[in-house]
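Of the protein chains in this complex, all but one are displayed in their positions.
Chain IDs A and B follow the sequence of writing; residue 1 opens each chain.
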Amino acid sequence: MKIGLFICGCGRNISGTIDIDKVYDHFSKLTNYYVFEDQYLCSESGVKNIIKEIKKKKMERIVIAACSLKLHGSLFQKTIQKAGINKFLLSFANIREQNSWVHSKNPIKATKKAIDQINMAVERAKLLNPLEAQYADIIPKTMIIGGGIAGIKAALAIANAGYNVCIIEKRPTIGGYMALFDKTFPTLDCSICVLGPLMSEIDDHPNIKLYTLSKVKKVKGNIGNFKVTVLKKPRFINEDECIHCFDICREVCPIEINDTFFPRRAIDVPFPQAVPLFPDIQKDYCIGCKACAQACEREAIDFNQKEEILEFKVGSIIVSTGLEPFDPSILSELNYNNYQDIITTLQLERMLNGDGPTNGKILRPSTGKPPKRVSFVLCVGSRNKKIHHDYCSQVCCNAAIKQAILVKKNIPNINVNVYYIDIRAVGKNCEEFYNRAREDFGIRFIKSNISAIVKSDTSDELIIRGESVSEDMLFENKTDLVVLAVGIEPAKNTNKLCQILNISQDTYGFLLEKHLKLRSSESSINGIFIAGAIQGPKDIASSIAQAESAAAKVITLFIKSRVELDPYIVYLRKENCDLCRLCLNICEYNALNIKNNELNIIQANCTGCGACAAMCPNEALNIPGFTKKQISEQIKVVLKNKNEFPLIIGFLCNWCSYAGADLAGTSKIEYPTNIRAIRVMCTAMLDPALVFESLFFGADGVIIMGCYENDCHYDSGFIKAKKRYKSVREILIKAGINEDRVRIESVAAGEGEKFAKVVSDFTNKIKGLGTTKINECGEDNSIKGLVKSKQKLGEL
Amino acid sequence: MNEKIQEIIKRDICESYNSNILRKFIDTGLEEIRACINCGTCTGSCPSGRRTALRTRSVIKKALDGDDSVLKDIDIWLCSTCYYCYERCPRNILVTDMVIKLRNIAVEKGYILEKHFNLAYNVFFKTCHAISAKGENNKKWRELRESYKLPSLPPTVHSYPEAVKECQTLMKEVKFKKLLDQIKKKIKK
Partner (left out) sequence: MNSLSEIQNDNLKYGLFLGCIIPNRYPMIERSIRDVFDELGMKLLDLKGASCCPAPGVFRSFHNLTWLVIAARNISIAEKLGVSPITGCNGCYGTLRDVWYELNHNYKLKKDINKELNKIGKKYTGKYEPKHIVQVLYLDLGLDYLRNYIKYSFSNLKVAVHYGCHIVRPSDKRPWNNEYEYPTFLDEIVELTGANSIEYKDKNLCCGAGGGVRSAINEVAADFTKEKLINIRNAGVDIIITCCPFCQLQFDLGQKDVANLYMDEIKKPFNIPVIYITQLLGLSMGLDPNRLGLIKNHTLKDISPYISYKPFLKLIKEQLI
C-alpha cells in the first residue's frame, strides 16, 4: 500500500522545535512511503503540491503531520478529494498543538514523539476504508443566547435574510450594557437613541421570537440539528393582558429597592425603553402584598406563574452573552467597598444618563453635592497578573476619556485627572478624541497606576496615592470623587454555559474562537458561533462587526440547506455476529435490534458513540476509523519502538479532552512529552482489552480522558467509560499490576491548563511506580490472568 | 575646552543595557522582573518614599540597566520591608525581595553602613543575638529580667556557649565570616 506522508514545518511553529529533517529522513528510508515536507502545507502552493504528488505517485492512503485536524481537517479532506481519492482515507498526526507548541523546551524528545505520532497515524491510515459522507437537513432556525447589542444585530441580520430567530435573554429586557450607557465614544451620540430603535425592531420582527428571563439548560445534537432545552423564569405578568401602562402597578408598590445606581420598586420596568416593555416582579424583594394586582385593571399580574421548560430545535446557535464588569472590591487597596465616593465607570454612566437616578447630574454619593475634583483610575482589573487578568480590557481608556469629557461638559470648572499606565485610544477617531480631551477640555493625564485610595481623617476628601512615573515623583492628590475604570470579564456563568454547549474557553474564561484572525466568530464546535464581548473585550463597533460576521456564517449555512456529517457511525459485519446481545443493552439510541435472529442497525438513530462496538467480543460492530484493530495497531507501533520512560498511552475523547489538549497547545502550556494520545470519538468506545493490551506491550501508564459526566456529547458515554474503568482497576489488581497505572479524568474543551496539569501529575505518578512489571503487586499471574480477566469483563 | 563647558557638554548617553545585576536577579529566580510595565505601583505604595528619596521602581530599573550607583546610595537601606509594593504589584513581581537582593549585591561589593557592619560583626557574629543582654553595659536588662522572675539570661545562645559555636561554624561555612572580614579590611584601608 502506498502511503503519502506530508509533513508541515508551519514556519517555525513546528520546525522550531521538531527536527523536521530528521523526521523526513526517518520515513523516507522506508519502502512504500512517499514523504514530502513543506513550509506551509495549508498554503495554496502546499495544497497544489499535495494534489500533484498524490496523482503522480498514485498514493492510496494519506497522512498529514501538521496542526490539529480540528483546524485544517476539512481543508485537507477536500484537497485529497481533488486528487481523486476518497476523502476519508486520510489520517492526521497532530505535531503542532499536541507536540511542538507544548514541548518547545525539549526538542529531542519532541522529535521522537513526532515520529511516534506519525507512525500511529500511518497505522491508522493503513486500515482506513473509503466511506460515503452522510448528510442531514438543516433546520433553518437560529438561537441567539444573549440579547445585548451583538445578539440584537445578529438577530436582525439573520431575520432580515428570511430565517427564523429566537433570542434567549436572562434579564427581563434586551439591550445589555449598551442600554445603560449615556453616550458612546468617540462620537458622543446618545446610546439609547441608537439602540432603542433596534430593540423595537426586534420586538416587531415577524421572524424573531424573544424569550426573556430565560436560560439555556441543555443542548444536544450537531450542526444543523440542535435540540435546546430552555428554562424560562416567571415574570408574574400575563403578557397578553399587560398594556405597558407600568406606572399604575409601580406606583402602588410599597417596596423601594434603594440601590444608588439602579433604584427601582419590587415591580418595575428596568428602564423606560425596555423591550419587552412589561414590568417584572423581583421575587427576592416582593412581600406578596398584591397591591399591584389590585391596582391593575386588566388583571395582568399573575402571582401563580411558574417556571417553564421550553424545547427548541435549531440549526445553529450564536452565543452573545457579553460581559460582566470587573468587581473592584477584591482590590482592597482601592477601598471601593469602604467609601461611597469611589464609584465605577458603569455607575458614573448611570449618573450621566438623563434617565438615571440623578437625572443626569454628577453628585458625590456621600453628600449629594457636585464634586469639584474628579479622578479617573484606569486599568482597574486589567493588565493585572495578580488576579489573573493579564489582558487589556480594550474599552476602559476610551470609556474613561469619554466620561471625563462628559463630566467636564457637565460641570465646566471641574478639575479632572486621569491616572493611567498607558493610554490605548485605539479605534477609528479615538486618538483624536483623546487629543481633544487634553487640548479642548484641559483634562490632565497622569502616568501612574494608583497605589491606594484612602480617606482623609480631617476632612471628607479622598486621597489618591501613587507615583507619577514620568516625573519620578510621589503624590498624594486630594479629590472628591474617584471613578474606577473597571475592566471586562466574561458574563457570569460562562463556564456552565460552555459545559452545556461543549465549547472551549480561553484561559480567562472568554470563548475560544476557531482561529483568532481567520475564524474569530466560530466556536470550537461547528454550528455554534460567537459574537461580541464574550469572545474577548471589545467595544460596540467591534461587537456589531463580529455579530454580523456570525450572522453571515449562519445565513451561509442555511442557504446550503443540508450539512455533511462525519460518517463515523456503527457498521455491522454480519458474519462475525453470534447474537450474544451484549450490545443491545448498552445502546441508548435504539440503533440496534434483533429481528428474525439477525442483528439490525438503524444507522439513522446511531450517534456514533461506539459503546456497542466496545462491548462486542467478535468485532462484528465497528466505528470506521476507530476500530479496535486500528487502535490496537497504534498502540503496538508506539510500544514496539518505545523510546521514553514513562510512556503513557492516552485515550482522548474527540469532543472534550482532545480539544482541551489542543487548547493547551494554542495556550503554549508546557507538559511532559511522555503521552502518546489516541483520539477516540467517545471514551465509551474504548474496549478495556485495549487498556490491558497497552500495559502488556510495555506502556507504563494509561490515561483515559473524557467529558464531564453531565456534558457528554453522547449523554452517558463518560459514565459508561467510568463504570468500565472501575472494573479495569479491579482486574488489574487481580492480575498483579498496580491499578494506579490507569487513570480516568474529565477534561473539558476549555481546560487546556487542566489537561497539562493532569498529564504532568500522571507522568510524575508513573515515574514513581517505575516500568510495568507483571506481578509487580504480587497477586495472581501474568498474561493468562489478563486474558481471563478480559473474558470476565465481557460478562459484566 | 574649558571645564565649565565640559560640564555642559557631557554626552551622557547610555550605549548598552548589558547588566550583570540583571543576570544576578535572573540567576536567583527573580526573572519575573521582566514583567514590569513601569506602572509605578511599587513606588506609589512605598511609605518610605513618602519621606525619603527612595524610589523603588527607579532604583530597580537603574540597577537592571547596569547603573550600579544605586548600590552605593543609602536609598536601598531606607526600605522598611513593609511588603506593600510586593503585595500590590499587578505584575506579580516580588518587589521587596528585589530590594533585598540589591542589598545583598551591595554588601557583596562592600557597600554597607558602618552601623550595620558593627551590628553584624560585633554583635551578631559574636553573640548570635542582634540585641544582647550580656556584658557590663547590659546589666540593667538582666536585672529587669530577674524582676519578672525570669532567669537573668534567656535559654537562648546566651545560656549555651556551644550553641554560639554552632552558629559561628555555620556562618563560616556559608562564607559570611569571610565576607565580613573582607569588608573589615576595606574599612581599615
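In the analysis below, a residue touches a chain if its C-beta (ideal position, glycine included) is under 8 Å from a C-beta of that chain, and two chains touch if they have at least 3 such contacts.
Keep in mind it's a predicted model, so treat the numbers as computed, not measured.
Undergrad: Of the residues A:332, A:367 or A:561, which one touches the chain left out of the display?
TA: In the full complex, the listed residue that touches the missing chain is A:332.
Undergrad: Quick one: which of A:294, A:456 or A:561 touches the chain that's been left out?
TA: Considering all chains, including the one not shown, the answer is A:456.
Undergrad: If the missing chain were put back, which residues of chain B would it touch?
TA: Within chain B, the residues touching the omitted chain are 47-48, 51-52, 74, 77-84, 86-87, 94, 96, 100-101, 103-104, 107, 112-113, 115-116, 119-120, 124, 128-133, 138, 140-141, 143-145, 147-150, 154-160, 162-164, 166-167, 169-171, 173-176, 179.
Undergrad: Touching the missing chain, which residues of chain A?
TA: 332-333, 454-458
The rule we apply is simple: only the chains that are shown with their structure count from here on.
Undergrad: Please tell me the distance, in whole Å, between the geometric centres of chain A and chain B computed from their C-alpha atoms.
TA: Each chain's C-alpha centroid was found; their separation is 49 Å.
Undergrad: Going by the contact rule at the top, pick out the chain B residues touching chain A in the complex.
TA: 35, 37-46, 49-50, 55, 57-58, 84, 88-92
Undergrad: Report the residues of chain A in contact with chain B in the complex, numbered from low to high.
TA: 333, 379, 383-386, 421-422, 447-452, 465-469, 472, 474-476
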